[in-house]
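Only one protein chain is missing; all other protein chains are in place.
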Amino acid sequence: MKGIVNQLWLIPALPLLAAGIIALLKRPQRKPAAALAIGSMALAFLVSCVAFVATLQPEAGKGAVQLTHNFAWFDLGGSALRLGWLLDPLTAGMLVMVTFVGSLIFIFSTGYMADDENFTRFFGFLALFAAAMLGLLIANNLLFLFMCWELVGVASYLLIGFWFHKPSAAAAAKKAFITTRIGDLGFFLGIVWLYHESGTLLFYDEGAGCLEQTVVTKLFWQATVGGLSVSTAISLLLFCGAVGKSGQVPLHVWLPDAMEGPTPVSALIHAATMVAAGVFLMARVHPLMATVVTPLGEAGSAFEFVWDGGAPFVIAWVGAITAVFAALIAVAQNDIKRILAYSTVSQLGYMMLGLGVGGPAVGMFHLLTHAFFKALLFLGAGSVIHGSHHEQDIRRMGGLRKLMPVTFATYAVGMMALAGFPLVFSGFWSKDEVLHAAMIWSPSKLPFALALFGAVLTSFYMTRQMWYVFFAPRAEAAHAEPAAHHDDHHAHGHAHEPYESPRVMTVPLAILAGATVLLSLFATPVWPWFHAYLGGHLDHLHVGWSADSAALLTMVLSVIAVAVGVGVSWRLYSRSSTSVDAVGSRFPKLFKALEGRLFVDEFYAATVFRLNAAVATLSDWFDRFVWGSVVELTALVAKALAFVSRSVDEQGINFGFDAGCQTTRGAGWLASKLQNGQTQCYLRILGTGVVVLIVALAWMGKN
Amino acid sequence: MNPLHGYLLVSALLFAVGLAGALVRRNAILVLVGVELMLNAANLNFLAFWRYGPNPEALTGVMFVIFAIGVAAAEAAVGLALVIAIYRHYRSSNVEDVATMKG
Partner (left out) sequence: MTLAFAILAGLTVGAAIAAMTLRNLVHCSLCATVSLVGLALLYLNLGAEFAAFVQILVYVGAVAILIVFAVLLTRSGEAPAGRVSYGLWTGLGVALAVFGTLAWAIGGSSALKALPKDSAVPALPVKDVGDKLVGDFVLPLQVIALLLTAAMLGAIVIAMREAKGNPQPATRNPQ
């Protein structure tokens, strides 16, 4: 079973192969494309299960399972570039989640995209994305992780801009790519610095990897700018990448616009998997974020972490601010997907907060549960959109509770999980973990307060959304106004009532809903399985109440928060009409600001874009006049040389040659004068010759 | 001054005159006449040396002169025939007009 780590490469390779084959298929072959994609994901899921099982059996006393398979990828002169696969509980958990949720979303897409003519291309891109994401998860090598990170970004770009003929979609894709790129700058700097300091790109390499004791200790005790230790600085740089990819404030602006892509894309990439990659990254490199390093002896963990300073501090604050910021904006949005998008941003903030205050287990657990219920919510929204003939404004929906019952039921499950309804919904437990960890965080209690407020807001806006979509009376729903800005290729007739989606779409919804509920079993304080799983001490698991008073207090407080949010929202909205928003009528200015997304995009446009444009103009001028002049000067020199060469050739060589020829001709002409055809002239010459000869002979005779 | 000297000088003088005529006169016939004079001067030379030189019994000088006269006659005949033929072609017996070898 442990040998599975050598075959981990199969997991991303299968979808990659599927993507390659789909890319070579001709257009109309929908069934093979979908079958390839779904089949490869299902196979990957199976392999991931095998890997998961392998991690369930840690060797006694050695902590979590951590299997690596490193090999030399190619040789670089004397050294080789080594690549590796890593299998530990973190990886295995994520693999199972991604492949499972991915498979369900793929199946859902066959129904959702059935009317689209670019069906095959869609599945090709989806498979590519899956391959990249899975590669990211199994990477034991910084460079490989970065490559997959970028590949995932590319796939996201391709999928957001899937309907590229829409300018808004193309712009959104570009925005996503560029915004994440900004974060990736810091990420790359961190990678380079880490490689430079540690000399290796591998995470775990039998003691020589860059996340292992030797390197981390060395980096921890090295100081850099501002008294920061190098390991903290590197973690902060890597966090920049996470900020971009996971949509933390201030780089969150791309996520809501990414809703231009088809809904399955939003579900897969921008809810469950890609955006979680940032959190995953921070969990992966958490050894670097250690703020206290004390060797614990031969056995057990190499060092201990205390989460109250350094990089975790920054991460926690960023997460808390993001959570509240996005939740506020979500209150005032009217597009069903945008509400969910801001909700995702907010929940990502929760994940980062959990990671910062409580460690990887807290953050990752919320990530896992969020993946399920957010995917569920997005797919449900997709079902709603599909059934409402691609209507996305919630003010124009209503009463879908009766018209789309299965969708309504599953959506309700997801909403309750997100809001944090107690006990049977996994969201409650995971959010509770975060709140608990925030409450006992020593530096400050403010993040806890913010997180609690965010919980109130979450339940508020989700209830608002539920009411508008499912409960509100369908007064204007019969309007034949097609969707204003999305999916405009839809050719359905107007004045149709919304209808339930086909089974291929509702079955995945049901499965996800079931999983959401089931997951709740895994993290109750009664049975803290996930913690134990990550920590590798599953055998020390005991069933029973082991929570303390702080945990109890947290639970009570979160329940109250949920109740408050739901109650206030229900009261406000169920009693007012759909034409004017309940909150909007009471706090018009605030509502306007929130509806305008707190004007972050406008702020960026006024500052960053302008600066960029100015720098671009400056560069253009520089290039045109400075480098251009240099180039012209070189050209001029070349021309001068050419001129000199030509003159030498023409004047010197040709002239010389011509002169030589002329001289020869002149000499010949002169010589030809002797031959004048006059016999007597010849005779005279003869006579002269005779005289000369005689004289010569006589002289010689005399001497 | 021997009589030989005298004959030799006369011969030289005749030769020079013939040469001058051959070089100077434009008419082809006169050039031939000049050539004949030169030949005759040579004959005189031979006979002078036969008479006053050693071994006149061998009659070498006379024999030579006889043959020289014969050859000169043949040459004069052919030459004059040529002049006539050229005259027919060029319509002129002027030496300077026959200059097709000019070049």
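A and B are the chain letters, set down in written order, and residue numbers restart from 1 in every chain.
To be clear about the criterion, contacts are C-beta pairs under 8 Å (C-beta built on N, C-alpha and C of every residue); 3 or more make two chains touch, one makes a residue touch a chain.
Please read these numbers as outputs of a predicted model, since none were measured by experiment.
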item: For subunit B, the residues touching the chain missing from this view; value: 1-10, 12-21, 23-27, 29-30, 32-34, 36-37, 40, 43-44, 47-48, 50-54, 56-57, 59, 61-63, 65-67, 69-78, 80-85, 87-88, 93-96
item: Contacts of subunit A with the absent chain, listed as residue ranges; value: 680-681, 684, 687-688, 690-691, 694-695, 698
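Heads up, the rule we're going with is that only the chains that are shown with their structure count from here on.
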item: Whole-Å gap between the CA centroids of subunit A and subunit B; value: 122
item: Subunit A residues within the subunit B interface of the complex; value: 672, 675-680, 683-684, 687
item: Subunit A-touching residues of subunit B, taken from the complex the two chains share; value: 19, 22-24, 26, 31, 95-96, 98-103
